[in-house]
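Not every chain is included here, but those present sit where they belong.
Chain IDs A, B and C follow the sequence of writing; residue 1 opens each chain.
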Amino acid sequence: MSNRKNGSVREKLHEIIFESDTPAGKIFDIALLLLIVASVLTVMVESIEAIHSRAPRFFLIAEWGFTVIFTIEYFLRLYCVYRPMKYARSFFGMVDLLSILPTYLELLIQGTHYLMVIRALRLLRIFRIFKMGHFLTAGNTIVRALKASRRKITVFLSAILLIVIIIGSVMYMVEGGQNESFSNIPRSIYWAIVTLTTVGYGDITPVTGIGQFLSALVMILGYAIIAVPTGIVSAEFISERNMESSNQACRFCSREGHTSDAVYCKFCGEKLNE
Amino acid sequence: MSNRKNGSVREKLHEIIFESDTPAGKIFDIALLLLIVASVLTVMVESIEAIHSRAPRFFLIAEWGFTVIFTIEYFLRLYCVYRPMKYARSFFGMVDLLSILPTYLELLIQGTHYLMVIRALRLLRIFRIFKMGHFLTAGNTIVRALKASRRKITVFLSAILLIVIIIGSVMYMVEGGQNESFSNIPRSIYWAIVTLTTVGYGDITPVTGIGQFLSALVMILGYAIIAVPTGIVSAEFISERNMESSNQACRFCSREGHTSDAVYCKFCGEKLNE
Amino acid sequence: MSNRKNGSVREKLHEIIFESDTPAGKIFDIALLLLIVASVLTVMVESIEAIHSRAPRFFLIAEWGFTVIFTIEYFLRLYCVYRPMKYARSFFGMVDLLSILPTYLELLIQGTHYLMVIRALRLLRIFRIFKMGHFLTAGNTIVRALKASRRKITVFLSAILLIVIIIGSVMYMVEGGQNESFSNIPRSIYWAIVTLTTVGYGDITPVTGIGQFLSALVMILGYAIIAVPTGIVSAEFISERNMESSNQACRFCSREGHTSDAVYCKFCGEKLNE
């Protein structure tokens, strides 16, 4: 179904930009990765005032330089890909676009160019470029396990949301008067999240006895319910793990559950397929 | 056994309030959800002094407005439901009642109207209204797994309680003299819970060498025993997961819950489909 | 082999103190639990200076009162039990003794009477008294799972110990000069434990760039390796869980793995034993 076009320059470009089998393709990919890393590091370093103030022009030029290169690259990708719209709407197509927008957006709204760190996501291509297939498989397993547990996680997070709203309000009533840290309900909810997730900054802490008692209950609750997402996701990983190790059925007795090193069926003793 | 009454207004009302199949029922449910969200947000915003002080009358009126609406709704529910007492004692019936009480309670005890955030729990109806059956199933799985592990969790929490009482007292003896943060045993127990659950506010920290050494032991203990609730709940989720993965029903007795290696129905002994 | 003695007073006492089947035994047990709770609460409240200073005599008398009662009880237990040494060396025998010693120790070393909170451990009898057998089973499961994983946990903790020694020393070298919080290696190791276990008090925090970079690595390490004890213990709980649900073998095909609700063997279709 691929409406492949025979424009030879376009074909050549596609090979260089989208594939990494040819030497030119490999060089392009590696150069691109280095450029992305350099560009992200530039943004980070630029944000350090002491360094930025020494050479503000340098950073301005570097940033526009990177952005112009990535903009050209983006349009080249659109030009040489077989189905431009499919690319543009794919995960990497979106990331590629979002990676160049912040610099232009900076012309309209100051301070937004830092968003260009989103181009760090482009580094995910690294697994494809270096043929790290095993890592892609590992990544897919993680994504699959998370997808399989998304409904349970959603229900869990909804419950957490309701819990922190109620806890936050109760703590506001208890501590509000004596403790200016709990000056309103949204702040108290923020505290409840800090506590329930066991982050515990300590920027807002209860001072009354009853407040500390309630906090202790919240902590123990948080300590106990971390078992819930963990249990949900673990169950999926174990299910995935069992799949991995038992995707072969015996030709004779049709039973499954053979480990990957099995040569003979453990139930009937017949030889398994290679 | 349903003592359904034929009062047509009552029937109609029941359809609108308790069901969401008709357009009117759907509109009612969505309007109700929006009202609940608006009402919870109002309470939260009201607690921010800077905003409240600008329009105290507005918040007073809004709150009473919401409460009057929810009160009418509560009595309508009682009026049109087939078995009023069953509804009144159900989880949602209790929540509906608790959602309106705080505003009235405020007339007696100042500061209690914030408790009306409990009406956030009414939002749980969202899963039923939007027919998010899969989420209800997911929620049930979580509840079932937690129920199955409630005894182990209870024993675990009892052990934690005894541990923090003893640790707290020892730390009071060790730090009490040199560190006014550990001024009494209840505070030291609060510290023990903050530490054991890895929350770690930092509002109370040991200053003596021996105190820091003991704290380090408590931290490592807390880091290690979080494995206990997690392991308990994970085991239940995995058990649930195994049930799920084999959703085959027996042709003869129609019952489900067969594991994937089952050949015969465990309930009636008949052969299962391949 | 039980060298049961027929002194009827002794027999009667044993029935009251060690058993809870008779009304007298039940009353004794409940009174004892209440006394223990009262005594632990007294110690906690006494440690609050503001309360203690109001009635120092009251606390002195209360404490000695409780201790005298528990001392008499301890000797009565020794007197009426069939094998005094076996009781004295059992877990509860040790706890009973340790519960009365601190008050007497206070006469020698000031401040040690707080150790009497160890009598809180006596509350564990609650599960036996109220015939909460299911909870005892749950507790045994936890203990069994922890015992089964004790070697792996020991190896894990040894590794943690070596890691924090090395990390602590490196951080002392990095931060020591610029940050007085990292004034020596033991303190830096304390920091490493606070960080690795994700407690994060914030009483000692890195201030140099390189120190913060290393800290970030330690945090991610701590975040990742919490999976190790959790995985170890989870595996044991799952193993326990599988045992629970499949402790019956089919009489006909001898295969196991039947869930608790199974009536027929899922492998051969024959009826299982009740």
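One rule holds for everything that comes next: contacts are C-beta pairs under 8 Å (C-beta built on N, C-alpha and C of every residue); 3 or more make two chains touch, one makes a residue touch a chain.
No experiment lies behind these values; they were computed from the predicted model shown.
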item	value
Where 3 copies are displayed, count of copies in the complete assembly	4
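As a convention for this text, only the chains that are shown with their structure count from here on.
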item	value
Subunit B against subunit A, contact positions shared by both copies (same if over half, else different)	different
Innermost chain by mean C-alpha position	B
Whole-Å gap between the CA centroids of subunit A and subunit C	39
Set of subunit C residues in contact with two or more other chains	198-202, 230, 234, 238
Footprint of subunit B on subunit A - complex, ascending	151-152, 154-156, 158, 162, 165-166, 169-170, 172-173, 176, 183-186, 189, 195, 198-202, 205, 209, 212-213, 215-216, 219-220, 222-224, 226-228, 230-232, 234-236, 238-239, 255-257
Subunit C - residues contacting subunit A, complex	198-202, 230, 234, 238
Of all residues in subunit B, those that touch subunit A in their complex	40, 43-44, 47-49, 111-112, 114-115, 117-118, 120-121, 123-124, 127, 134-135, 137-139, 141-142, 145-146, 153, 156-157, 160, 186-187, 189-190, 193-194, 196-203, 222, 226, 229-230, 232-238, 240-241, 245, 260-261
